[in-house]
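Heads up: the structure comes next, in structure tokens.
A protein chain is absent from this complex, but the other protein chains hold their places.
Here is chain A:
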Amino acid sequence: MVALIPRRLFCTKISRNCHQHQLQWSVKQVTKSNFNDSLHDFHSHLSSSDFVAVSLQNTGSFSAPWHRLSSFDCPETTYLKARRAADRFQLLQFAVCPFTISGSKVTAHPYNFHLFPRDELNIGMPSYSFSCQTSYLTAMAQQGFDFNACIYDGISYLSRAQELVAKVRMGNPIAIHHVMKPSSTPPSVADTIFVERVKSRVKHWKKACADSSSRKTDEALVKSLRKLVLGGEQYGSRPCMTIDVCSERQVQLVLEMLGEFSDDLVALKIPTKGGGTQAVRVVLTSSKEDKSLFERQLQNVEEEQNKKIRGFREVIDLISASQKPVVSHNSLNDFSVIHSKFIGPLPLNMDEFLCSLRLVFPHVFDVNHLMKEIGPLENVTNIPAAISYLKNRFFAPIDMEISHGALLNEGKIHGQTVLRICHLFAKLCSVLRITPGAIQSSDDNITSLLDGYANSFKSCSGSSQESVDGGIRIWTKSPRKVGCKHLVFLWGFRDSLSAGMLKSLLQGSHDVFSEEFDVCLVDKSCAIVVFLQPNLSQAFLDIMSSEGISGSLRELVSEGLRAAGYETYKRACGLGYWEADLASSLDKASATPDCFSQSGSETNPSEVFWCNDLMINLGDL
């Protein structure tokens, strides 16, 4: 175990100070009104930092007790549960903190963005409705959360997937920046006729425009008549004309033809609602300078529009573009929310999710996972507890320097968690000696040192945990590693039966229960039986479905007792049977024909950590 013997005594004072100040760290609060200004600051802070910490505030995380992550969840079900929560609940605050670690000093620039999924473009996006868990809202209220600020002034956003849809739906003209290559296929007769017709129209129109610009003193009536005859329109202050097209092929032909006029014509695509092209609009500019001016204008308009569409997602895009490592406390939950709100709908399985996520965030660190490297910390899941654990055990003082320190005043207290994550991360790096004494500015250096820890999502850690420190378990109630196939789900027993009562009921009911086994309740409707001997679980399941069932077990079954293996549980999650009681979900899943396991999900024998603490944990549901 790593133990840092006092190295720099003079730090004690500072680190204690910082601990006292912990609740008063000032975080820049960002709403709709100051978003654009803050975005600029954030961008410069981001580019000067080495890491980015994120922390999210959602409106809830589970709809029924069994939807919570439990120790018996394998990576797949963990992801499915996270996916369910991310789809259902809404993100209200997103705290981001670019930070740099140099030695024991952390320089942090915390921002707390208030979000609200406002339908600003009137297209039913980013979200039609969202769920709230009253207990979450009550807890937020107790911390002084300002819901009015959030709902009145929260920043809206669209995910990348939604942006594509929105652009099509709005039907704004799209500037064509790249002149397409001449088509390889020889033009057909119809093509030639089409091109000639359009060419003569354009020529005519251009000439007429030139004429009219020379005669500036036209009467209004004459002007409008001319417009009517020529079919010319105005685009801003410039004349333009619309060429209707029937296919993408024709779009290309028009563009090629316009290439001959390229000196002063700009082409715009008018999209249809379905995503195709409805027409090409040709805008006449007066000179080369005017053309470039117009193109710049178009670009600005487009950027402005994109900014409006993206909203808060700009921050996500900046982080992604910077390729800085992202530090989070509960990475699977956080990133499934980030993916569903800012990237696109969550994929059906974990592998696809990780692939898709890696494209956007190549380096993700989970402090929870890093803490596991220390060993016994695996039971410390909340940040303050982890910090105080490290504080008691290791001497690794961290000096936090906050950029908005001077701005400290009331109402700036939200988003503290993100700073604690920075703090904890720095401390962990120092304890684990994975941060070099002086961090070089080059990103490659850091990431190569931390590479072993990157992208280990908490749920995948099952295997890596074993490899790191196999035997060292200090806790007396150490989690045992149990294969999923040793677990049997039981339901349909009497109400208000405790795990102990159920266990004693089972004990005498059949031979399979003569060996050691364990029972715990998942929720009030369903229990898990863990067989510590191999093959007993299958034997039990076989007995439950056989005719020759006898004794008190038979009585229990006739009262309604049912049993299913872990696959049924997986199927219930996979098929989205998120009923309020696990029992009803399992009922539904076992009634559904098994089309899931054939897809190769069984290939990796998943294991879970069986923990005796489970019963205690369930008490506070």
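Assume contacts are C-beta pairs under 8 Å (C-beta built on N, C-alpha and C of every residue); 3 or more make two chains touch, one makes a residue touch a chain; residues count from 1.
Keep in mind that, in the parts below, contacts and distances are computed from a predicted model.
Trainee: Would you kindly match the missing chain to its UniProt protein name, picking from "Poly(A)-specific ribonuclease PARN isoform 1", "Sodium/hydrogen exchanger", "Proteasome assembly chaperone 4" or "hydroxymethylglutaryl-CoA lyase"?
Mentor: Choosing among "Poly(A)-specific ribonuclease PARN isoform 1", "Sodium/hydrogen exchanger", "Proteasome assembly chaperone 4" or "hydroxymethylglutaryl-CoA lyase", the correct UniProt name is "Poly(A)-specific ribonuclease PARN isoform 1".
Trainee: Just to verify: which one of A:Lys28, A:His45, A:Lys81 or A:Arg118 makes contact with the chain not shown?
Mentor: A:Arg118
Trainee: Return the single residue from A:Ser38, A:Thr100 or A:Ser127 that touches the missing chain.
Mentor: Checking each option in A:Ser38, A:Thr100 or A:Ser127, the one touching the absent chain turns out to be A:Ser127.
Trainee: Among A:Phe62, A:Tyr79, A:Tyr235 or A:Phe335, which one is in touch with the chain left out?
Mentor: A:Phe62
Trainee: Considering the whole complex rather than only what is displayed, give the residues of chain A touching the chain that is not shown.
Mentor: Where chain A meets the chain not shown: residues 59-60, 62-65, 90, 116-119, 124, 127-135, 137-138, 140-142, 144, 146-148, 150-152, 274-275, 410, 524, 576, 580, 592.
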